[in-house]
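Below is the structure I would like to discuss, written out as structure tokens.
For this view, one protein chain was removed and the others were kept in their places.
We just call them A and B in the order they show up, numbering each chain from 1.
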Amino acid sequence: MQSFIDGLIASGVFGGLPAEAIYPAMMFLFASIVVFGFVLPLVTITIWLERRVWSRIQSRVGPNRVGPQGVLQGLADGVKNILKEDVVPDAADRPLFVFAPYLLVWGFLATFVVIPFSSALVIADLNVGILYIVAIVALSAVGVLMAGWASNNKWSLLGGIRSAAQVVSYEIPAGLALLPVVLLTGTLSTQGIIQAQGWAPWDWFLFHSPFTFIAAFAFYISALAETNRTPFDIPEAESELVAGFATEYSGFRFALFFLAEWGSLYVTGAIMAVLFLGGWQIPTGWTNNTVVLNIAQLTVFFLKAYFWVFLAMWIRATLPRIRVDQMMSLCWKYLVPLGFVNLVGTAVWMVIWPEGNTFVPYLMVVGTLALLVIFFRRVLYHLRRAKPELYFNPAI
Amino acid sequence: MDFVTFFALAIPLVVVAVMVIAHPSPVYSALFLVMTLFLLAVYFLFLNAHMVAALQIIVYAGAIMVLFLFVIMLLNLQSDTLRTQRHGLGRVAIIGGVILLAELGLLLQGSSSELAESSLPENFGTVEALGSQLFTKYLLPFEITGILLLVAVVGAVVLAKR
Partner (left out) sequence: MVPTSYHLILSGILFTIGVTGVLLRRNIIIIFMSIELMLNAVNLSFVALARHFGNMDGQIIVFFVMSVAAAEVAVGLAIILLVFRGRETVNVDELNLMRW
């Protein structure tokens, strides 16, 4: 990116402006392009997709009025939220109340810095990339606590405290689940991790060994908990806490909370794709055009990321919410010890097979495919017995 | 680090650090401390300490400060004015602080420039460099730190369960 700006300066686009002024200005420009041109549409489409998927699972139709198939529903909701009155309660702590949603949104936007969408499309390939994501996610707990406390409402405070406890606790299994991958690649840079994998499923870290397979799902569960998704959405449990830390918020600030929640859902999917599914890796050699190659890589990356996003939607529509004590015991009694077992197991695996086992990945891919085939046969069996016109038309 | 970056970071740092001890509300103090620690992490980045900067945010701004905020909110502390907690030491504290600052300033009379970026070792401040030092030269302190953390965890659980 810096070389791109240097090229622009060298070609004389900016005239005689000092370089110290051009760099920050260009950074702001790129940041706003990324936020408004990429992240906002991404999040609104994720929200629309989630509502449609839920509806189908619950035998409803879902939003289909605004735009084709209701794709623009997010835009309509955003406009509605901006036009609403922005209420700040009298008893609230005004500066913190106003500032908290921005901190949360900033927390998930900052993770986009290190997510590699293709071999060229990455804002900054930091050498501490994965640690950077862990750090930024940890900061979002401060934003949630701030929102909960500043609202001066018992539901908000309880929601904020629950959320902070959850985020701080689940950071540990999430970090432990990252470590096998870091061990295997010897780097923390996101591009480096992707380059250590291949395009084929048996080259992915998901199927590298049984330990990384378990680590992937341990990380996914921890990430669901960190982003307050069902079955871990106890910070905003509607039946207990109204809306948790978002209770007192209205209008655009309320929309910002939702932006942060679904945005971090996508970030979760993207990190899963980077760490365990080989990121943007595609078969090489079929094209020499860089643009075509990057678009193909981008498409593959999005499909992989949205697979995990879809899984989270499916889980949300299926599972009930767990209790606080169950959430804590799952973290400390099961996921943390499992994380250590995975770490030691991966280390032993690397000592026994330094180049990776040549047989186990294929076996695991075949086993997973067999499980998927069995699953889809069951689904098709039930579909055949149901009313076909209701189920076979996803575009009502 | 050039002069512009230095002052752009140092001035906010001092301001928020003063706000930590000057603000009457404990919650605000804690949030200003989070800002101080975050700014320090950025400062570390400019001093080629990438790993330390990441750890600073994870350990300090993430875990420790959340713990602080947690306790403040659990205790439901009201903001106390500086007036109610004056106890005769206030003036002494400020005078002592100024004297300490003057002493520290005197100690720093001689000034020398920092090493140029190019003369630093190849992987200065990276995870690899820190890790290899930690597991070879500093292995014993590292193990002892692990035991210390274990003792702290057990102690905190025992104390809080009372």
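Here are a few things to note about the model shown:
Following the convention adopted for this analysis, a contact is a pair of C-beta atoms (placed from the backbone, for glycine too) under 8 Å apart; a residue touches a chain by one contact, two chains touch by 3 or more.
What you see is a predicted model; the values in this text were computed from it and never measured.
In the entire assembly, the chain absent from the figure touches the shown chains B. Where chain B meets the chain that is not shown, the touching residues are 1-3, 6, 10, 13-14, 17-18, 20-21, 26, 29-30, 33, 36-37, 40, 43-44, 47-49, 51-52, 55-56, 59-60, 63-64, 67-68, 71-72, 74-75, 77, 80, 82, 85, 87, 89-90, 92-94, 96-97, 100-101, 104-105, 108, 110-116, 119-121, 124-125, 129-130, 133-134, 138, 141, 145, 148-149, 151-153, 155-156, 159-160, 162.
Note that in this section only the chains that are shown with their structure count from here on.
Chain A and chain B, compared by their mean Cα positions, are separated by 30 Å.
On the side of chain A, the complex with chain B involves touching residues 20, 93, 96, 126-128, 131-132, 134-136, 138-139, 141-142, 145-146, 148-149, 157, 160-161, 164-165, 167-168, 171, 188.
The touching residues of chain B, counted against chain A in their complex, run 4, 27-28, 31, 34, 38, 50-51, 53-54, 57-58, 61-63, 65-67, 69-70, 73-74, 126-127.
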